[in-house]
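Of the protein chains in this complex, one is absent; all others appear in place.
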Amino acid sequence: MLDQFPMQQIINEEGNVNPEVQTDLSIEQIKRFYYLMLRARMLDKKSVNLQRQGRIGTYVQYEGQEAAQVGSAAALEEGDWMFPTYRDHAATLTFGHSMRNLLLNWRGRLEGGLPPEGVNIFPPAIPIASQLPHAAGTAWAEKKRGTDRVSLVYFGDGATSEGDFHEGLNFASVFQVPAVFFNQNNGYAISVPMKKQMHAKTIAQKGLGYDMECARVDGNDVAAVYTAVKEAVQRARSGGGPTLLEAVTWRYGAHTTADDPTKYRDQSESDKRRETTDPLLRLERYLKLEEAWTDAWASSLEEEINDEIEKAIEEMENYPEADISQLFDHVYDVPTWTVQEQIEEHLAVKGRKA
Amino acid sequence: MLDQFPMQQIINEEGNVNPEVQTDLSIEQIKRFYYLMLRARMLDKKSVNLQRQGRIGTYVQYEGQEAAQVGSAAALEEGDWMFPTYRDHAATLTFGHSMRNLLLNWRGRLEGGLPPEGVNIFPPAIPIASQLPHAAGTAWAEKKRGTDRVSLVYFGDGATSEGDFHEGLNFASVFQVPAVFFNQNNGYAISVPMKKQMHAKTIAQKGLGYDMECARVDGNDVAAVYTAVKEAVQRARSGGGPTLLEAVTWRYGAHTTADDPTKYRDQSESDKRRETTDPLLRLERYLKLEEAWTDAWASSLEEEINDEIEKAIEEMENYPEADISQLFDHVYDVPTWTVQEQIEEHLAVKGRKA
Amino acid sequence: MTTTVQTKSMTMIQGINDALRIMLEEDENVLVLGQDVGVNGGVFRATEGLYNQFGSERVIDTPLAESGIIGTSIGMAANGFRPIAEMQFLGFIYPAFNQIMTHATRIRQRSMGRYTAPMVIRAPFGAGVRAPEIHSDSVEALFTHMPGLKVVVPANAYDAKGLLIASIEDPDPVLFLEPMRCYRSSRTDVPEEKYTIKLGKAAVRKEGEDISVFTWGAMTIETMKAVEEIEKEENASCEVIDLRTLYPMDKEAIAASVQKTGRALIIHEAPASGGVSSEVMAVINDTSFLYLRSPVERVCGFDTPVPVYSLENEYIPSPEKIKHAIRRCINF
Partner (left out) sequence: MTTTVQTKSMTMIQGINDALRIMLEEDENVLVLGQDVGVNGGVFRATEGLYNQFGSERVIDTPLAESGIIGTSIGMAANGFRPIAEMQFLGFIYPAFNQIMTHATRIRQRSMGRYTAPMVIRAPFGAGVRAPEIHSDSVEALFTHMPGLKVVVPANAYDAKGLLIASIEDPDPVLFLEPMRCYRSSRTDVPEEKYTIKLGKAAVRKEGEDISVFTWGAMTIETMKAVEEIEKEENASCEVIDLRTLYPMDKEAIAASVQKTGRALIIHEAPASGGVSSEVMAVINDTSFLYLRSPVERVCGFDTPVPVYSLENEYIPSPEKIKHAIRRCINF
């Protein structure tokens, strides 16, 4: 199966373009990818710091997975649907989510799940793999309406073990809906390595059971990811049905800020990868080879992003406290009498105390 | 995929042995298969009649699937585990279930799920595909104990859509347990044809996603089924891990006696198949070609089986009424006070009335 | 001015079919999906004729996967459709539990109202039709402890049609439970046109003075029988209330009746412990404690699985047991 699903690559670790691949990615596009990945990485690093400082709660880092997330998200267009997990903020940010709201998510705020008007992003799914059938559903709806909008859904290697992974893919394939199932295989589900998760050597091969298009790409090569997703998205748009993509990647850090990865793996692997397979370093090398890199450009980006992040943090920190109405608003369209009574009682007791 | 998973056949529709296959099945074994299939078929036909006469309740027929069930069950040995569905009475009968109890099952009796002491058959699973993880579990237990016992689990084409199908196969493959996943693809899940159930052209190919051994056999060729299952069972016994087998077959009749198949398919297809692909007819033709068939032998079998069935029916009909204690016995090892109180109350009211 | 309403005598299954047809006709976003609901017309014929009338894009045979059915319905509902998903039997809803519990019921809140799941999950349920195990489970209680969901149980054709249309039009997910035993057990006059019955409202099936008997679904059959008999046997007048919606419950109707009669009995076929009867008791406790002249009684299924069918008549609360409880209540 490893032979049947070779890891598609466009830009290799040294920054060289694979001569066998036809790609029409421009330098400008690559620079744009670099910017988007840098933005995602800087936000991630900053978030880890905010968590350490107690300014946000437990945080889920994605450092190392920027190419997979940015490359895939960049292949979507306005009106398309995105279904992230808790780890996919690089993707949602790229697709237009608000940085402030992403930060609010880690403050335990409902706003964290709310993208700007007109941007179709579901709140990040917490129960693993449960979002796959949703993506099949929104895609099916678009197909029924005859639009060309697609659904892109994120999930990890661990998620492939859940029944909903299977049911989501099966529905999508039976009804030939325009959905792209985008797997980020970062090798671990918390502490559980891929070889304990499945006997299969690849995730891509799981598409074979559904007669579904499937492929495996280097998830740290943004060009390869973008190209593969773009192709899958185009196929979906034009009625060609769903695709399963495996993007092989790695998370440098812990599962979340509450996790200690040294319990289950040697973190020197991450150090090594930072020097080799890193998605940003690779573009830096590429751009340098292409003589399209200047340190001034890179630091101007950094500055710009830094400002954006600082502004978002400020907004996050100045954001009004959660109002108690958020407890019951939107549970139903109109609250039931049970909740109404409970809240009245609650407020009465609070008032008495105050 | 159809090419990758050709339908393995040993005895073809005309009763000729596939010259390309090496088989050491003796005439005696084939005659034994014929007897077992005839027994199963006669019980099935009789059961349909009993249902029409109101002597048993709704009944699930399996006529047409005898080769798949008998051939697979015959490949097991004492101590192995079997996990049937509601439709697999030809298999359980072959593996040693009691005919009387099988009939009691259709009278809504718990005894229907109870095989003779020492015969490891789970009660037939009603929630579709839920039995696959159980089979992985018993097999895993045997592996842990270091025995060479295997688990054989039955399920239909429709069952492949459930999450538990996927989770069962994944667990079995990850832990390399001695389990055989035996699919009877009879083309329909009640009214839903295979092409609405999955986009895949075969069920066998679903094994590819788990790097699991998998194959597709002519499910109406008892020799092919037996041989394929035997091979899978041997592999499992000797530590070679699980196998997924697809046996392509057909149910002649309705889904159950409560179902009207003419609502969703042309039943003349069944008539045609009775003349062509039928598993018993095929052996008859084979035995005739081998000059091992005599009408006297066939009718002596019929007579013998008829006696057995009549005796079982008598036992079933003379079986004592279900005692109310069956309601609460075995819910827990020791009934909880809640049930105890409820039953006392119940009996008190009944007593008062009597 | 008078308007004449055309009515037709219908079984409950016809009422359900009629409601589905009307809503499929009225709103092109309404979809019917599930196992065997299309070509076959449903294993109980609830969707008979709909596939032919509306085609395979609106009346959809799905793969055999409850989580997939509910999960994709959530996606379609969030994206403008109004799916009506059938679970072939309530006992087969369990594989979809996660999708209902963590998504259908929560997507409105999780997205602060941006995405909603206006969908109906229909499911036949209850014992008494000699079905195999699991098929007869009555687990309505599980779904009344699931904020975001409404739970509706009609007991006759009129209610079935009106409540189903209301459920389809409801902006929130509704679990619509159809007591199998009522499917064809009786007929009611049902308006041919569209009408709705407000969710959350109980129906007084019979007025009375001495005791309030609360029930729903198929147990209305045993209850009415018991009440008829006991009113002849004893000098007692019973009020029978069909709750119809189990969440949110009709608190006013419960309180009003108990405050009138001073006694209460709840009947359901699900196991007593953790059953909806406990919640009715809680509502009575909260609203009518001082009116109670005797402990609230309940007649329910045993704390056991619904048995295989040879024993289901022992399991289902009998008129005899209901009468016994009424007597005990009245003579307390």
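All chains are identified by letter, namely A, B and C, in their written order; residue positions are counted from 1 within each chain.
Everything that follows uses one rule, which is that a contact is a pair of C-beta atoms (placed from the backbone, for glycine too) under 8 Å apart; a residue touches a chain by one contact, two chains touch by 3 or more.
No experiment lies behind these values; they were computed from the predicted model shown.
**Q** So which of the visible chains would the left-out chain be touching?
**A** A, B, C
**Q** One chain isn't shown here. Among A:Q4, A:T58 or A:Q267, which residue touches it?
**A** The single option touching the absent chain is A:T58.
**Q** Out of B:M1, B:M42, B:L114 or B:A258, which residue would touch the omitted chain in the full complex?
**A** That would be B:L114, which touches the missing chain.
**Q** Among C:T47, C:T245 or C:S277, which one is in touch with the chain left out?
**A** C:S277
**Q** Considering the entire assembly, which residues of chain B contact the chain that has been omitted?
**A** 81, 110-111, 113-115, 122-123, 126-127, 130, 132-142, 144-145, 151, 163-164, 167-168, 170-171, 174, 326, 329-333, 336-339
**Q** Since one chain has been left out of the picture, which residues of chain A touch it in the full complex?
**A** The missing chain touches chain A at positions 57-58, 86, 107-110, 112, 126-128, 158-159, 161-164, 189-192, 196-198, 258-259, 263-264, 321-322, 324, 326-328, 331, 336, 338-339, 342-343, 345-346, 349-350, 352-353.
**Q** Tell me, which residues in chain C touch the chain that this view leaves out?
**A** 67, 91, 94-95, 97-98, 101-102, 105-106, 109-110, 133-134, 139, 141-142, 144-148, 247-249, 270-279, 281-282, 285-286, 289, 292, 294-296, 298, 302-305
As a working rule, only the chains that are shown with their structure count from here on.
**Q** Of the other chains, whose C-alpha centre is the longest way from the centre of chain A?
**A** For chain A, the chain whose C-alpha mean is farthest off is B.
**Q** Report the inter-chain centroid distance for chain A and chain C in whole angstrom, where each centroid is the mean of the CA atoms.
**A** Measuring from centre to centre gives 41 Å for this pair.
**Q** How big is the gap, in whole Å, between where the Cα atoms of chain A centre and where those of chain B centre?
**A** That gives a centre separation of 45 Å.
**Q** Among all residues of chain C, which ones touch two or more of the remaining chains?
**A** If we look for residues of chain C contacting two or more partner chains, we find 62-63, 65, 67-68, 95.
**Q** When you check chain B against every other chain, which residues touch at least two of them?
**A** Counting only residues that touch two or more other chains, chain B contributes 161-164, 196-198.
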